[in-house]
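Let me begin by presenting the structure, written as structure tokens, before commenting on it.
A single protein chain has been removed from this complex, and every other one stays in its place.
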Amino acid sequence: MTRYIVRRLIGTIPTLFVVSLLIYSILLIAPGGPEDRFAQNPKVTAAALEAFRKRWGLDQPIPIQYCRWVGVCNPDGQGLGVFISNQGLPNFLPGFLGGGDNGVLHGDFGYSSSSGATVISLIGARVLPTTILAGVSLVLWVILALGTGVLAAVRRYGKADTAITIFNYVGFSFPTFWLGLMLIIVFSEIFRLLPSGGMWDARTVPIFGTDEYWKFAGSQPVTALLDLGRHLILPVVTLVFVNIAGDSRFVRAAMIDSLNQDFVRTARAKGVSERNVIYHHALRNALLPVVTNIALELPFLFAGAVATETIFSWPGMGLAYIQAVDNFDYPVLMGILVITAVVVVAANLLADILYAVVDPRISYG
Amino acid sequence: MDRPLPPHDPPDERAVTEDLDPASPDYDVQLESMGQWEIAWRRFLRHRMALIGSVMFFGMVIIGIVGPFLFQYDFYNIPVPDVHVNAGRPPSFDHLFGETGRLQWDVLTLVVNGIRFSLLIGVIASAIGAVIGTIVGGVAGYFGGWTDTILMRIVDALLALPLLFVILVFTKFLGSGNWISVTIIFGLFEWLGIARLVRAVMLSLREEDYVDAARAAGIRDRRIIFRHLIPNAMSPIIVSTTLGVAGVIIGEAFISFLGFGVGFDTPTLGNILAGSLGFISQGNWWWAFFPGMAIVVIVLGINFMGDGLRDALDPKAKI
Partner (left out) sequence: MTELLEAQARRTGVGDVLLDVRDLKTYFHVMDGTVKAVDGVSFSVRKGGRLALVGESGCGKSVTALSIMRLIESPPGEFAGGQILFNGVDLLTLDDRHIRKVRGGEIAMIFQEPMTSLNPVMSVGDQIMEAILIHPRVDKKGAQEIALTALQDVGVADPKRRLKQFPHELSGGMRQRIMIAMALSCNPKLIIADEPTTALDVTIQRQILELIKAIQERTGAALLLITHDLGVVAETVDDVAVMYAGRVVETGTVEEVLLNPRMPYTRGLLESIPSQGKRGQRLSAIKGTVPNPFRLPPGCKFGPRCPYAWDSCVEAEPELIQLGHERTARCWLNDPRFATRRAAYDESFVQEHP
């Protein structure tokens, strides 16, 4: 098992390498970066521009720039020495093992060009809100998708199946952001029942994530939770409604496939009750592909709730990304892209490992 | 049994297949007289959801083609009205979908023109994606080896990026404003799924005898790929491209909605929605509601249709 995981981990390196190259080149060809904007400023002299370029390493050849950004090259090194850290060991090693401290490999994504803060701290602050939103939605939607999918498969071609199928198609066809917009119109503009966006009520609750917030949450946990809950309802409904559809169809298909297998007939022939046939035999087999599918969706929930976060001004990663695009904030953009790609690759790995664990037929060989 | 069973999964296929063996020539007598596409067409017509979907989709296509002539909207000459109004007006007999705030446009006119451009973007981008995907997938699957490994690594890597993010960056920096460049950018990112599909089909077909026969007869690789292999991969390509249209329409709408896509001088369903944003708080629901509904109808139609196509084109399904 360990060997299998290690082998799969090594297998992710080429993919991540290509991903990093892609991200780097996408942003390389995209105009409007800090250098462009700096250069367009009429007050900037040629000397200042040169100093700017030198300071950010923009005077170096592009492969060196990329190499420094990844963290394999040491910006202080010269010639072949670029691969050696200041501690005299290969630069790509972690800092405590004698490696360098620059570049993505060492968690250094640089500084935001719009706010000046480190990218990692900016992104870090966005992780918790996204996790809360994504986590609550995921739990709800997996339960609902499993429930509706199994029901539709068991009653296939019946009324329940038709209803669930139509519901799924509609959900699948709803643009997330438009659904959010409609919910805001109905529930916050017309009926004024729920907040139209944000994560906390600024009139009564301190800014989320700050020390004051946690102090407040500690002293008045019920108020804080209720406030968070009120703000969660609409975004969660949006995410769940749009995301159930695909998984519910998937569960239905996997379940029908499973119910059509010979071993289900064997179980029935043994006199196993229909309930046990469904839950014990069919569902257990249908869960194998479902687990994988959900694992593969995780990163897109984590990073991909862009539409929902934007509509509801939820201060998560998705909103941060949109803001970064808006501000031409390259370092933040690249940071989020890299982190997302790593999460995607990790989820793929997780899916494979989960599959190997739950399916006795797969050997780790 | 209140409706015909879709052909792809008769509930007790085992029991039935035991009794109708599709391999027996007798069973196929009826089928042999029909071409592959004719069979698919008949199956499609029998698929109720597919028919409803086609009506929805092609209805919108007709509106997109004819509508702009009825509801003229001169998007190159935006009239500068004397007054900017603070709020739109709700639907009335003169303006069935209401009027917008600010320039006081007729929402119906906007939506009809938006449908045209959204559909154009969706169809063209998916077509570009289908062509690129078929070529890349075909080459990777046919040649295998290193060509395959490198091409598929690239596909893997691109799939590891949230594509919408990448498209966002591209439209922001390259194509913002012009609908044609937005279309091309979407097209350039639409091919990944199709490439994978085509490659998978190629890999399985490569082992078939008739490919060996063609090779032995000295037929060039290019001809084998395009004349022998790709026609066999046609069904998944068609289904995937159809569904791709829906994906592009939603994606474009989202990006235009965020303000990174097609500019306001060319109405798309997305940027109409974007325009409505500032007026939501004034309760101008009609400005946001109707273009969104248009998206839902188009996408729902495509999804129904795609499902019908999938069933109709599945060679394993029985008629």
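By letter and in written order, the chains are A and B; residue numbering begins at 1 in each of them.
Here is the rule we go by: a contact is a pair of C-beta atoms (placed from the backbone, for glycine too) under 8 Å apart; a residue touches a chain by one contact, two chains touch by 3 or more.
The structure displayed is predicted, hence computed values, not measured ones.
Visitor: Of the residues B:Arg46, B:Arg89 or B:Arg215, which one touches the chain left out of the display?
Guide: With B:Arg46, B:Arg89 or B:Arg215 as choices, the missing chain is touched by B:Arg46.
Visitor: Using the touch definition up top, pick the residue from A:Thr15, A:Asn91, A:Thr130 or A:Asn285 that touches the left-out chain.
Guide: If we include the chain that is not displayed, A:Asn285 is the one touching it.
Visitor: Which of these touches the unseen chain: A:Arg3, A:Lys159 or A:Arg361?
Guide: Result: among the candidates, A:Arg361 touches the missing chain.
Visitor: In the complete complex, the non-displayed chain touches which residues of chain A?
Guide: Where chain A meets the chain not shown: residues 157, 261-263, 265-274, 281, 284-285, 288, 358-361.
One rule holds in what follows: only the chains that are shown with their structure count from here on.
Visitor: For chain A and chain B, what's the span in angstrom between their mean Cα positions?
Guide: Centre-to-centre distance between chain A and chain B: 25 Å.
Visitor: Which residues of chain A touch chain B in their complex?
Guide: 14-15, 18-19, 21-23, 26-27, 30-32, 156-157, 169-170, 172-178, 181-182, 184-185, 189-190, 196, 256, 260, 262, 265, 300, 303-304, 306-307, 310, 321-322, 325, 333, 336-337, 340-341, 344-345
Visitor: Can you tell me which positions in chain B touch chain A when the two form their complex?
Guide: Those in contact with chain A are residues 1, 3, 5, 9, 11-14, 153-154, 156-162, 164-166, 168-170, 172-174, 246, 250, 253-254, 257-258, 260, 273, 276-277, 280-281, 283, 285, 288-289, 292, 295-296, 299-300, 303-304.
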